[in-house]
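Taking it in order: structure first as C-alpha cells, then the write-up.
Only one protein chain is missing; all other protein chains are in place.
This part shows chain A:
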Amino acid sequence: MIPELGQLALTFALAFSIILGIVPLLGSFTANERALLVAKPLASAMFVFTLIAFCALSWAFYHDDFTVLNVANNSSSLLPWYFKLTAVWGSHEGSMLMWVMILALWTAAVGFYSKGLPLLMQGRILGVMGLINIGFIAFSLFMSNPFERTLPFFPVEGSDLNPLLQDYGMIIHPPLLYMGYVGFAVSFAFAIAALIGGKFDSTWARWARPWTLAAWLFLTLGIMLGSWWAYKELGWGGWWFWDPVENASFMPWLVGTALIHSLAVTEKRGTFKSWTVLLALGAFSLSLLGAFLVRSGVLVSVHSFAADPERGVFLLIFLLIVIGGSLLLYASRMHSVRSQARYEIFSREVMLWGNNVFLLTATLVVLLGTLFPLVHKELGLGSISIGEPFFNQMFYYLNIPFALLLGLGPWVRWKQQKAAPLLKPMALVAVFSLVVALGTMAATQSITANLALLGLLLGAWVGVSALMEVYQRLQQFGSLSQGVAKLQASHYGMTIAHIGFAVMIVGIAMTLTYSEERDVRMEIGDRVVLAGYEFELQDVYKLNGPNYGGEAAELDVRRIDGTYVTHLHAEKREYTIQRMMMTEAAIHARLSRDLYVSLGEALPGNAWAIRVYVKPFVRWIWLGGLLMSLGALIALLDKRYRRKSPNAEAAHA
C-alpha cells in the first residue's frame, strides 16, 4: 500500500512540476502577477510530494518489503537498519528518486530564499527549475520506477546491498554529490532566466553567487568523501583513479570553480557577462553529461549502474534538449550584450580570466580522456583505454602555472595594477615559500629536486601568499583588530579556500613522491620493514559477521628502534548472499602519514599475500578539500548576499 502511495505522490509531483514549468513562465511574458505568484507554493508542494515518495521507498526498505522489486534486488533482512536505509540510494532507481527529491529541495529552497528577487525573476527561475524537474520526475516515474512490484511471486529474501556500498562513507557520499550536481541546476536556471530577460547587471551576479557557492560546496565535499571512501574501501590505497565516473563528477567541479571566479568579476566589475552565463550553462550540462555517462551503461567503471539502453536514450535526448535549447537561447540573446568596463593587461580581471582558461583547459583534458575511448570504439578502431599517465601528466603541467597565478591573483587590483608596488610583497612571499619548502625537505632529510619539492614550493607559494595578502588587507583598516571585524566574510572564505588548495597540492605531491608500497607473502610471525616501520603478522583467523564471512589479520607495527606504534586489524570479507569479496583495509592515520594494510588471498603453505603501504601526507589531500568547502561556507555567510535588492519593491508594485 505504502509503495503505491509513494508512486501516487511522485505522480502528483510530476503534475506540480508541469504546472510550475508552464504557468509562471507564461505569466512572466504576459505580466500576469497571479501566474507569477503561484510559483513559490508550487515549488514547495512539488518538494513535499517528492519527499513523501522518498519516505515511502525508505519505509519499504526499512520494513524489508521484498514485494518491491527495488528492495528485493538491493536489500536483505540481514542488513543492519542503517544500511537498509542507505540502500535506498544504492540502486539506480532509488538514487534517481533521491536525485529528484534533491532537485525539488533546491527548487523549494530557491522559492523560500528568493524574497529579495523581483517577482518576475522569481517566476522565471522557478519556472526553469520546474522544466528541469519535469524531465527528471518523468524519468524516474516512467523509465526507472523505484516502486515496481514483484507480485504475485515475490522472494522471501532480498539479494542484498552491494557490499561495496555497505560503508559509512557511502551513507553521505551520494546525497552530498547529488546536492552538488543538482545545485548547478539553480545556477543554470538563473542564467536562463537572465537570458530570457536580457538583463545581466551585477545584481544578477550577486543573486547567482551564493547558490553557485552552495552547489560547489556540496560537490567538493561529495567528491572528497568519494575519494576517501575509495581509498579505504577498494583496498588499493589509491585516492583518485581517473575512473570515468570520477571524471564525470570532476568536470562540473572544474567548470563550477571557474564559474565562481567569473561570477566575482561579473558582480564586482560588470564584465565577463556572456562568459559567466556560458559557464553556468556548462556546469549544469556537464552534470547532466555525468548522469548520462553513469546511468546509460556506455562506460565501464566500478560505479556504473546496470546498463539499460532505453534509459540512456531518454537521458541523451534530455541532455540534448537542455544543452541545445540553452545554447540556442544564448546565441539569440547574447550578441547584444556588451561589457562596458575597461581594464588593462595587468589587472585582477585578467588574472581571473587566466584562472578560467586553466580550469577550462583542465576540463577539456578530462573530457577528452573520458570520451576518447568511446569515440574510438564507435569508429571501429578497436577498444582502448586511456592510461592514468595521460591525466597525471596534463594536470602536472597545468597545475604549475595555475598555482603561480593563484599566488599572485589576490594581490592584483581591479582595472589596473602597477607592477612596482607588488614587487616587495611578492619577493617576501617567494622567500618565505623557499624557506618553508626547503625547511620541510630538510626536516624529512631528502633534498632532491623532485615532485615533492615542486609541490611544496607551489603549495607554500599559494599558502604564504594567501596569508600575507589577508594580513596586509587587515592592516588597511587601521588596526588589525578593527580589520578582523570589518573584512568581508567572502574574503576570508577565499583565503581559506586558497589555503585549502595549497594544502591539497602539498598532500598530492608528497604522497606521490614518498609513498612506499609493497605486496608481500607473509606467514604468521613474519615481519616486513617499510619506510622505517616494522609490520609483524600475528594472526589470521576466520570472521563471522552478520551477513558476511571471510578472514581477518592482526598485525603489530613498531618503529625500527622497537617502539610500539599501533595494532592493525585488516579484513577480507566474503558477503554470503552476493558471494562477493571485499577488502577492509586497516588504516592508522596521522597528519604526517598513513599506515595502510590490506589482506590479499591465501597462498599455498599457510601464507597470505599482504599489501603494506606507508603514505606520507595523504590526509592533506582531503584536508585541503575540507578547507576549500569551509571557505565556500564562510563566503556563503557574507552579509551582502542577504541584503534585499532595491528594485524588488518596484517589481512588486
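FYI, a residue touches a chain if its C-beta (ideal position, glycine included) is under 8 Å from a C-beta of that chain, and two chains touch if they have at least 3 such contacts; residues count from 1.
Quick note on the criterion: contacts and distances are computed from a predicted model.
Participant: Pick from "Xanthine dehydrogenase family protein molybdopterin-binding subunit", "ABC transporter permease", "Fe-S cluster assembly protein SufB" or "Cytochrome c-type biogenesis protein CcmE" the UniProt protein name of the chain that isn't shown here.
Facilitator: Of the names offered in "Xanthine dehydrogenase family protein molybdopterin-binding subunit", "ABC transporter permease", "Fe-S cluster assembly protein SufB" or "Cytochrome c-type biogenesis protein CcmE", the one UniProt assigns to the missing chain is "Cytochrome c-type biogenesis protein CcmE".
Participant: Based on the whole complex, identify which of A:2, A:85, A:327 or A:394 touches the chain you can't see.
Facilitator: Counting the whole complex, the residue in contact with the absent chain is A:394.
Participant: Who touches the missing chain here, A:385, A:538 or A:566?
Facilitator: Of the candidates A:385, A:538 or A:566, A:385 is in touch with the missing chain.
Participant: From the listed residues A:317, A:400, A:603 or A:637, report the one that touches the chain absent from this view.
Facilitator: Only one listed residue reaches the unshown chain, and that is A:603.
Participant: In the full complex, which residues of chain A touch the absent chain?
Facilitator: Residues in contact with the chain left out: 164, 235, 300, 302, 357, 361, 364-365, 368-369, 372, 376, 382-387, 389-390, 393-394, 397, 519-521, 542, 548-551, 572, 574, 576, 578-583, 598, 600-605, 609, 611.
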